[in-house]
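In this view, the complex is presented without one of its protein chains, the others remaining in place.
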Amino acid sequence: MGELWHLPLDLVSWVLLLGGCFFCVVGGLGLIRLPDFYSRMHAAGMTDTLGAGLLLVALAFQATHWMEIVKLFFILGFLVFTSPTAAHALARAAFTHGLKPKLAEPPPDVALAAEQTDTIAETVSCEGGVSSAS
Amino acid sequence: MKYALTIFLILVSVWLLGSGVYTTQMITLGLLSCLAVTLLCVRLKVVDSEAQPVQLGLRPLAYLPWLFREIALANWDLARRLLSPTMAIRPQLIRVRASQKSDVAQVLYANSITLTPGTVTLELEEGELLVHALTDEAADQLRGGEMDRRVRAVEGSA
Partner (left out) sequence: MFAVALVAIAVTMLLALTRAFKGPTVFDRVLALNMFGTKTVLLIAVMNYVSHGPDFLDLAVLYALLNFVGVIALLKFVREYSLKPEVEIE
């Protein structure tokens, strides 16, 4: 590969790398800023999908050997497969454990609404009554 | 048997792509360990149409580009909201129908929902999903049912 090829590849790589960093940091900020556990999961999902994805693809553009590309895509594949599974396991564990999400809207059905009303006061009081939506 | 063969082939290709050393000794060792893992998997009873959904064929590959596009758009939307000082979010729980027939396809649907930022699946039971959505837009998009339809297409007519 001549020098001619390096510049455009590098440019694409840098843009993707910066994009990945951007989504990682924003996801980290979201993890701090969002009001309750369930909404924080969305922020964590963001860094796992586009943050990690863009970073790894950017690194693939810098690869000097085909095996590096294969390994980067292994990592990407594992992350894409495991992150929703881990997220779902977490969400389900929290939900069955009885942690109630703070909602801006009443839950969709009566059974859930009944579960909701008796515990929402607790949730709010133990976390200092931060309002969940603007 | 078909599924055991599939997992063996997947393991062998992972080994060949990842090892990078192609001497007779290493390849023999690799094949032997792949065989051992396959046997262990059979003993664990994790070798069936759920763990190795070969019946889906290559249709999931056609679904992936659309999913990635969706994920990118949802990410961008969420990033904008997180950076704005007011953070315009309305967390809500919604129930969505999963119209897929097989368990594999329903799990694929639930995982796609979780993978898309803005929506997380909390529960999956009997063709109905309980989803935590962060914004009205995310919730409406899910209710629109395009993802549901596309995952049903992955399932095919089988």
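Going in written order, the chains are labelled A and B, and every chain counts its residues from 1.
As a convention for this text, contacts are C-beta pairs under 8 Å (C-beta built on N, C-alpha and C of every residue); 3 or more make two chains touch, one makes a residue touch a chain.
A quick note: this is a predicted structure, and the numbers were derived from the prediction, not measured.
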Displayed partners of the chain not shown (whole complex): A
Contact residue for the chain not shown (choose from A:50, A:72 or A:103): A:72
Footprint left on subunit A by the chain that the document does not show: 14, 17-18, 20-22, 24-25, 27-29, 31-32, 37, 40-41, 44, 47-48, 51-52, 55-56, 59, 62, 68, 71-72, 74-75, 78-79, 82-83, 85-86, 89-90, 93-94, 96-97, 99, 126-127
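In this text, only the chains that are shown with their structure count from here on.
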Between subunit A and subunit B, centroid-to-centroid distance (C-alpha), Å: 15
Interfacial residue positions of subunit A with respect to subunit B in the complex: 22-23, 26-27, 29-30, 33-36, 38-39, 41-43, 45-46, 49-50, 67, 70-71, 74, 80, 83-85, 87-88, 91-92, 95, 101-105, 107-109, 112, 132-134
Contact set on subunit B toward subunit A in their complex: 14, 17-18, 20, 71-72, 75, 78-79, 82-83, 86-95, 110-112, 114-123, 130, 132, 134
